[in-house]
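All protein chains but one are shown at their positions in the complex.
Here the chain labels run A, B and C in written order, and each chain numbers its own residues starting at 1.
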Amino acid sequence: MPSDRPGSWILSLSCPDRPGIVHAVSGLLASHEGNITESQQFGDPDTGLFFMRVEFASHASRDELDAAVTDLAERFTMTWTLDVAGRPMRTIVLVSRAAHCVNDLLFRERAGTLPVDIAAVVGNHETLRDLAEFYGKPFHHIPVTADTKPESESRLLALVEDLGVELVVLARYMQILSPELSAALHGRAINIHHSFLPSFKGARPYFQAHDRGVKLIGATAHYVTADLDEGPIIEQDVDRVDHTATPETLTALGADVERRALARAVGWHAEHRVLLDGHRTIVFS
Amino acid sequence: MPSDRPGSWILSLSCPDRPGIVHAVSGLLASHEGNITESQQFGDPDTGLFFMRVEFASHASRDELDAAVTDLAERFTMTWTLDVAGRPMRTIVLVSRAAHCVNDLLFRERAGTLPVDIAAVVGNHETLRDLAEFYGKPFHHIPVTADTKPESESRLLALVEDLGVELVVLARYMQILSPELSAALHGRAINIHHSFLPSFKGARPYFQAHDRGVKLIGATAHYVTADLDEGPIIEQDVDRVDHTATPETLTALGADVERRALARAVGWHAEHRVLLDGHRTIVFS
Amino acid sequence: MPSDRPGSWILSLSCPDRPGIVHAVSGLLASHEGNITESQQFGDPDTGLFFMRVEFASHASRDELDAAVTDLAERFTMTWTLDVAGRPMRTIVLVSRAAHCVNDLLFRERAGTLPVDIAAVVGNHETLRDLAEFYGKPFHHIPVTADTKPESESRLLALVEDLGVELVVLARYMQILSPELSAALHGRAINIHHSFLPSFKGARPYFQAHDRGVKLIGATAHYVTADLDEGPIIEQDVDRVDHTATPETLTALGADVERRALARAVGWHAEHRVLLDGHRTIVFS
Partner (left out) sequence: MPSDRPGSWILSLSCPDRPGIVHAVSGLLASHEGNITESQQFGDPDTGLFFMRVEFASHASRDELDAAVTDLAERFTMTWTLDVAGRPMRTIVLVSRAAHCVNDLLFRERAGTLPVDIAAVVGNHETLRDLAEFYGKPFHHIPVTADTKPESESRLLALVEDLGVELVVLARYMQILSPELSAALHGRAINIHHSFLPSFKGARPYFQAHDRGVKLIGATAHYVTADLDEGPIIEQDVDRVDHTATPETLTALGADVERRALARAVGWHAEHRVLLDGHRTIVFS
């Protein structure tokens, strides 16, 4: 029996492009009395893929919708997600010592402006335990050394599974994930790099930026891949700097750019607005 | 008989919101073997209106498509436009003495980065004749005084009709259109105001901005309505200024902001990306 | 006896413009073996005032420098401040229920990226006590009603005096200061208004902005004056929005703009980079 008020849903999908996709999807919605409130579509001529995100209201149950989309997806070879609109995405945040990014994510969750449900904060240092706990989040200290790395990553992955985690955010986490862990978290781990990629890959980007004398500094939020600093870019932002800036000033200014870019990327991902298109992303922002 | 390569089309529409609109539109496209390349939809809960823009490829002729959309539009009480994608929109530009906006539009047309076909430049002064003519455009000098205003506006309107003009751009045109002419050009006349509306309405906004000591100056591209500076906003932009700026400096810096905001607004309008939603706009940019 | 390493100082001043000011100031510095590391000057032709800010290193004691500047200031009728570079400015933050601005200021103080020493947080509600206390700050609950306003403002002013407060920040404090208190805090109270002033003065600016259909939202940090929303502007910032934004979305996006503009204004003020020039400001950023 349908409830009095319709549920609000998000369907995101991609598939090989061909005529009739939108008609099939909207037909599915129509047959469940779905009313579209916001939708975007895009066909990439380079990859031959078609992308669609639709928010709709419907009295249908999840089972009904799931069954219908499963059928459709088979016909069109779709990759898809169906979710309740506004449902907070189950997330863990990996940190080291720098607080600005995780502080921002925790604050936004509490303010109700970021649809995440942060299940835990994991640090390879103890530094940020008090911050996590102030926000009522369990803090797990998982130190990482060259010797313990495989074991540490196993613990991390176990945590991801135990807590039902959908998204892993590397909030200035100063450890490189192994290719195996990167693969295991494919498409559900977001890193913030403190430069405007592909500029200043690798270590100490603000020192590199200072040395080169750039007039803008940037930050890049991207999906984690085994190939460091080469993951699909979700969001980038910049801020203006001038000759008076030292590497330390750049670091402080950059912190704002980093947290802004990361928060946007996480929010878009949590609302199923980001779709993978080869090594690039479609962002229906 | 269909040609070998499909035509590329843009359909933009708005109508009272209800279930089934997208399905009906995509059904129409499917029945003409239309393939969607880019599409956006939005339902405004405030006004109860639904908006849609779809770019698609189809072998169908314009007559076939027109007939099909006409039928559909009747069922859903749609306001709609069907156009060939990329077709330059027939435009005239109204100017006074300031060259920066019209120069920008003419340059972009010639560079092929703005889909307009500027049929003429109309000035209430002779100042910009040489610029118009350099770009191969007829220049019409229609002076305006309090006495001649009705007659001047009649000449202008006649020109709009004779030249098959779809869009009138007021590129720092220093005359206020009468309520009658504003009504006659409803939804197809775009003005650039040299402030971040609703700040600094009326005359000499840069002097007002200087006096108030603002730290950003702006410009606003909007549809012309009888109610001056109150038309639906299409685009706004700003630039940073500091205490060293005089009103003259602000005017020079602002010129860049104006031409940028105006060019974007004109481009989006010409690509049928702007839809009226009461006194606001939907911009599928 | 001078110490081994020179002290680092900031001298900010304004006075009626006339030849010889910079020479006199630099002479004073030279006679104390001062070495200039950064300096800016500006003469405003509108107000006839001259402004200067200089950072310098010197072995001289504060007493020596104070005495020298006092002499000079008399000759040139200067308003001036001499401070140790980097000294955190003694500050209290006034709040109501919204956390984003005060959270940002507290975080930046702890991160060492904002030169303030927040002596207390004062709320007319209890809401933000836990946040203040997490950062180790005393929280004073001073409720305000129409009847108790004079008494509440007296308590506030007493606190300012008792704590040696140099700067009062209204971090989305939802009470209007009386003309008397505004006067008492002249030039040392900064408010953040959640619109791009002079647009959308008064109540509920994001609702006004939504209704007007603007394409950018903004925030304005300004000195508090008796004339509400008319104080000298220190900093403004904006962010892009589109037709999908509701007033609630605008409020959430605006929160980021507010905290950014406020933090910059507070930082510049604390570093003596902001000088009053009539109802406008000079910002040597």
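We take it that a contact is a pair of C-beta atoms (placed from the backbone, for glycine too) under 8 Å apart; a residue touches a chain by one contact, two chains touch by 3 or more.
Everything numeric here is computed off the predicted structure, so don't read it as measured data.
**Q** With touch as defined up top, name the shown chains that contact the chain not shown.
**A** Looking at the entire complex, the absent chain's contacts are A, B, C.
**Q** Where the complex has a chain not shown, which of A:Cys15, A:Met89 or A:Ile233 is the residue touching it?
**A** A:Ile233
**Q** Which residue, A:Pro115, A:Gly218, A:Gly254 or A:Gly267, contacts the hidden chain when the whole complex is considered?
**A** Hidden-chain contact among the options goes to A:Gly218.
**Q** For the chain that's not shown, point to the residue among C:Thr37, C:Thr81 or C:Thr148 touching it.
**A** Considering all chains, including the one not shown, the answer is C:Thr37.
**Q** For subunit C, which residues lie in contact with the unshown chain of the complex?
**A** 17-23, 26-27, 29-30, 33-43, 45, 50
**Q** What is the set of subunit B residues that contact the non-displayed chain in the whole complex?
**A** Here the touching residues of subunit B are 38, 99-100, 103, 107, 111, 113, 134, 244, 252, 255-256, 260.
**Q** Which parts of subunit A are in contact with the chain that was left out?
**A** Residues touching the hidden chain, for subunit A, are 42, 44, 196-200, 212-216, 218, 232-238, 242-244, 277, 279-283, 285.
In the analysis below, only the chains that are shown with their structure count from here on.
**Q** Could you grab the centroid distance between subunit A and subunit C? Build each centroid from C-alpha atoms only and quote it in angstrom.
**A** About 36 Å, centre to centre.
**Q** Would you please write down the residue numbers of subunit C that are in contact with two or more other chains?
**A** In subunit C, residues 244 touch at least two other chains, as defined above.
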